[in-house]
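This is the structure, below, for whatever I ask next.
A single protein chain has been omitted from the complex, and every remaining protein chain is retained in its original position.
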Amino acid sequence: MIDIVFIVLAFFAVSGGLGMILFAQPIYSALSLILTILALAGIFALLSAPFLFMVQIILYAGAIITLLLFIIMFLNIRNDSLPEEPHKISTIVVGAILLIPFNLLILKSFNTLPSKPMHILGQDFGSISDFGMELFRGWLVPFELISMLLLAALVGAVVLARKDKIDG
Amino acid sequence: MADSILSYITLAMILFSIGFLGVISRKNIFIVYMSIELMLNSVNLIFVSMGRYYESIQPQVIALMIIAIAAAEAAVFLSLIVVMYRRKRTLNSDLFTSLSQKDSNE
Partner (left out) sequence: MSNFLLAWIVLIPLLSAVSLGLMYLYSIKISKISNIVFTTIGISAPFLSFFIGLSFFLQMIGNDEIFVYKAYTWLGVTGYDIDMGFMADKLSIFMVLFISFVGGLIHIYASGYMRDDKGYGKFFFYFNLFVASMLLLVLADSPIIMFIGWEGVGLCSYFLISYYYEDGANIEAGNKAFIANRVGDFGFIIGLITIFYYAGANGFDYINLEANIASVSPTILTFIGFSLFVGAIGKSAQIPLFVWLPDAMAGPTPVSALIHAATMVTAGVYMVARFHFLYDLIPNVGLFIAYIGAFSALFAAIIATKQTDIKKILAYSTMSQLGYMFIAVGLGGYSVGIFHVFTHAFFKALLFMGAGAVIVALHHEQNIFKMGGMKNKTPLVFFTMLIATLAITGIPPFAGFFSKDEILLTAFSSGQYILWIVGVVTAVLTAYYMFRMMFVVFFGKNYKEDRTIHFIPKSMTMPLVVLAIGSILAGLIGIPEVLGGHNIVGEWFVNWKHDSLHVTHNTELILMGVNILAAFIGIFIAYKKFYMYDMKEVPKFSGLVWNKFYIDEVYDTFIIQKIKQLSVFISYKIDINFIDKIVMGLSRSFIRTGQYVSRMQNANTRFYAFTMLVGISAISTYLIIVIR
C-alpha cells in the first residue's frame, strides 16, 4: 500500500520536474513545479516528517512559488519577449549522458548502507513538539542567523526593486 | 519499494539531475531559478530520508533551514530579475553579464 503511494508520488514529482524544464512558457513551468513540490511534501509525510510536510506546503508552495508566479505575471511577458533556445533538447540529452556517472557514483556509495525497514514511525517522531525541542535546543544559533538572513533579504529585495528616481 | 532507502535516494538524484539539466540548458531566467529550487528540494529529500534512516530529527531541522534560505533567496533573486528586466527588457540569462570582467571594466 505504501509502495503504491510512493510510486504515485514519485511519478508526479518526476513528471513535474520534466515538465518544468521542457515547457517554453514560464507559467506552465511554475505550475509543474508546484506539482513537484506537492508530491515531495507527500513523500516527506511518508518519511515520518509531518511538520516538514506542512511547512513544505505552506512555505514552499504557498509562499515561494506564489511569489514567483506573482513576479512572472507582474513582468507582463509576451510570447515574443521570451528568449530563443535553439539547442534545448540537445543540451538536455548531452547533459543527461554526462550526469549518469555522477549518479551512479552516488548510488553506489549509498548502496553500502545496510538496509533497514523504513515504515512510518509513530511515537511523535517528527511531530511539532519534537521538532521544536530540537530546533530551540541544539540549533538555536542557526535559527537566529536565519532570521537575520531573512531580514537582510527583505531589505535587499525592497531596495533593489525600487524605481529609480531618474527614469521614474 | 518504499522500504529501502535506495529508492528515495534514487528519486532525489533524478530530481537533482533534472534540476541541473534545467540550469544548463534553459536560457529563460525564470526556468533557471525554478531549476535551482528543484535542486534544493531534492537535497531536502535526501536529508529527510537520512533522518528517517538514522531515526534522528536533526536532518529535518536542517531541511527546515534550507527551506528558509530558499525563501530568502527567492526574494532577492526575483527582485533582481525585476531590476534586470527593467534595464534590459530581456529574459535571456546569457545577456546578464554586467558583472563579468570584459563587460564591466571599461
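For clarity, chains are labelled A and B in written order, and residue numbers in each chain start from 1.
Note that a residue touches a chain if its C-beta (ideal position, glycine included) is under 8 Å from a C-beta of that chain, and two chains touch if they have at least 3 such contacts.
Model, not experiment: these values are computed from the prediction.
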{"item": "Subunit A residues that touch the omitted chain in the full complex", "value": "91, 95, 98-102, 104-105, 108"}
{"item": "Sites on subunit B contacted by the missing partner chain, in the whole complex", "value": "20, 23-25, 27, 32, 93-94, 97, 99-103"}
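Operating definition for what follows: only the chains that are shown with their structure count from here on.
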{"item": "Centre-to-centre distance between subunit B and subunit A (centres being mean Cα positions), rounded to whole Å", "value": "7"}
{"item": "Of subunit B, residues touching subunit A in the complex", "value": "1-11, 13-15, 17-22, 24-28, 30-31, 33-35, 37-38, 41, 44-45, 48-49, 51-53, 55, 57-58, 60-61, 63-65, 67-76, 78-83, 85, 89-94"}
{"item": "Subunit B-touching residues of subunit A, taken from the complex the two chains share", "value": "2-3, 5-7, 10, 13-14, 17-18, 20-21, 24, 26, 29-30, 33, 36-37, 40, 43-44, 46-49, 51-52, 55-56, 59-60, 63-64, 67-68, 71-72, 74-75, 77, 81-85, 87-88, 91-92, 95-96, 99, 103, 106-107, 110-111, 113, 115-119, 121, 125-126, 130-131, 134-135, 138-139, 142, 146, 149-150, 152-154, 156-158, 160-161"}
